[in-house]
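All protein chains of the complex are present and in place, except for one that has been dropped.
Chain naming follows the written order as A and B, and within any one chain the residues start at number 1.
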Amino acid sequence: MSSLTGYAAVSMILFSLGAIGVVSRRNIFVIYMSIELMLNGINLFLVTFARYHFNMDGQIMSIMVIAIAAAEAAIFLSVIILLFKTKKSLDTNMFTQLKEEVK
Amino acid sequence: MQTPYLLWIILLPLAGALINAGFYFYHIKFREVPEKLFAIVGTVTPFIAFLFTLNLFLQLLDGSANFEQTLFQWLEVDQMSIEMKFLGDKLSIFMSMFVTFVGWLIHIYAVGYMKGDKGFGKFFAYFNLFLASMLILVLADNPVILFIGWEGVGVCSYLLISFYYTDANNVMAGNKAFIVNRVGDLGFILGVVTLFFALNQTGLSFTEMKANIHLASNDLLILSGFLLFIGAMGKSAQVPLYVWLPDAMAGPTPISALIHAATMVTAGIYMVARFHFLYSSVEEIGLFIAYIGAISALFAAVIATKQTDIKKILAYSTMSQLGYMFIAVGLGFYSSGLFHVFTHAFFKAMLFMGAGGAILALHHEQNIFKMGQHRKRLPIISATFLIGVIAISGIPPFSGFFSKDAILAAAFQEGQYLIWGMGMFTAFLTAFYMFRLYFVVFKAPSKQEESYVYTDKTITFPLVVLAIGAIGAGFLNFPAIFHGSAFVDSWLAELNSVKLHMSHGTEYALMVASIAVAAAGIFVAYKKYYNYDVYKPETEDGLIGNKFYIDEIYHVLFVKSIKKMSVFFVETIDDKIIDGFLMATSKGFVNIGKKLAVIQNANVRYYAFYMLAGISVISFYVYITLIGQ
Partner (left out) sequence: MIDVVFLALSFFAIAGGVTMLLHKDPIYCALGLLISVLSVAGLFALLSATFMFMVQIIVYAGAIMTIILFILMFLNIRAEDLPKEPRKNILVTLGVIFMIPVNLLIMEGVTRLPDADMSITNKDGFGGIHALGMKLYQEWLLPFELISILLLVALVGAVVLAKRREKKKGINNV
């Protein structure tokens, strides 16, 4: 079971769960955490193939991804705080300033 | 042989029209132009044209060859080549002789009649233009040029009928004349086209067609003959395209005299005579023409017995006499028909002018019973009127007798006893209603003291001249049995008319019969109307009085139905279907846009969803391709 196919399957399932979460949940925290789950899934995929090809490049890329995820965490959560301060709500459907009023 | 005069005959009235038109513009825009100027230009030009025509006539009398004048090549497309060319053969010169002469007299009459009218100059411009168009028609060398004149007289007729344009009824009458004529014109054009193709596209001029007539198949000749006659039906007011003629009386009396008595309405007969080579070879169409003529003659005469407007009575009488002419040309007696055209021009123009003089004297009263009530003493008018009425009834030795009798004898000789019978009965009715008119207007006892009214010389002079013609014109074609010269018959010999050849006994018997019939009509009118109480006028009631409701029938059949169709096209097809379709298309686009705009609801999660959907679709497609390999 712990063959290439198995690891690939797990990583794809994690990625899918993350994608579904971004699309279907309204709570902004959950959206953020789904993004992090997606990144995790991809990391697993990269490391799997690093082992498959016996090449360290996959792991290097994975480290880059983690670094970026960290940076993103900082920014994302600051933005969440700011949004919560203005609208006092965690609902993403509240933020519709991109829309033009249709007469 | 070539001559420059044919163009001048036409150009002179045309120039008169243009000069008068120019002066009229000046008159209404800048300063007043005296009526005398318009009158002089308007009357001198037809007179000079008459002199030129007389000159050509005398030359032809001396034995000269036919005159031609080619101006320029007008159209040349493949085998069809049309030249602007005029032909002055015996028929054309004969027609243009009395057209210019009677036209000139009526122009003089119009000077007196239209005196004081605001549009005096405009009237003479139109009138001269009419004369020019009629001359183009008569002098044309090929049917296309004839059609130019044909259309021109139609236009001038419309312009002049609607002359008193402030009253909408007059304009409607003008429209009616033009539109009904148009129906006829369509037939004419189709006839010319058919003839052109029937003759295998050899030449379009009359002389060429005459030479090539044997090339055409009989069926095509029948078709083109019929179509050309439809044009004549419209122009010469025969059944069923006659409805415009009574309404055309809305125009001033001079045009009723010239256009609707002497000239334009005879264009149809002239055309049939011109195409004699065609009609001689298709006798079925000729018989059809004769029957139409007989029916129109009888029909009009019946209606005229109940009319009360003096001009309408004369209009129906014109239609009736035109029917006689068509009987003649239909049966192949071209010269007899044209002779009746000639005599009819004289006495009908005179009758109309006399009626116009009476109308003027009685302050524009047109109902014959009211005219009887207010009678004044009008010696010259009533005398010339009497001469005209006797002439039209066919009493010898006035001219109407000779021409009408020739036609009736022709019908009898050809074995067309029905036509002969209808013609005889129509003669009876003609005498009846014309004398009814005369008695009621001039003779029935009026309680009013008859004061003498001075009538202008410009009105009486033409009346007298035409009276001489009405009396004497008959002698131009004095029949052979009276040892006459039969001048007109021999003049028009090249038309190959059928000749009268019956025994003298029959001919005398027929003459006596027609005189008897006319006398009977006069007698009945005398009994009824000589002492008629004009203070109890007849009204136009009943089937005959309402003109057999033909106008109403036409209105329902044609006007209403076409109007309904137009309304249908505008409202249903144009508004609902075509517009509706276009508007639906554009609205559909707008609606689709509105519905699609829902996608952009500014909710970023939805955008992410759409991206996901897109990726999903693409990967599905790639997956399908991948497992296929």
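By definition in this document, contacts are C-beta pairs under 8 Å (C-beta built on N, C-alpha and C of every residue); 3 or more make two chains touch, one makes a residue touch a chain.
Just so we're clear, the structure is a prediction, and the values are computed from it rather than from any experiment.
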item: Per the touch definition above, residue among B:Ile28, B:Met80 or B:Val622 touching the missing chain; value: B:Val622
item: Touching residues on subunit B - with respect to the absent chain; value: 609, 612-613, 615-617, 619-620, 622-623, 626-627
item: Touch list for subunit A against the chain that is not drawn; value: 1-10, 12-14, 16-21, 23-27, 29-30, 32-34, 36-37, 40, 43-44, 47-48, 50-54, 56-57, 59-60, 62-64, 66-75, 77-82, 84, 86, 88-93
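We adopt the following convention: only the chains that are shown with their structure count from here on.
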item: Chain centre separation in whole Å, for subunit B relative to subunit A (CA means); value: 97
item: Subunit B residues touching subunit A - in the complex, by the definition given at the top; value: 594, 597, 600-605, 608-609, 612
item: Parts of subunit A lying in touch with subunit B, wherever the complex brings them together; value: 19, 22-23, 26, 31, 92-93, 95-100, 102
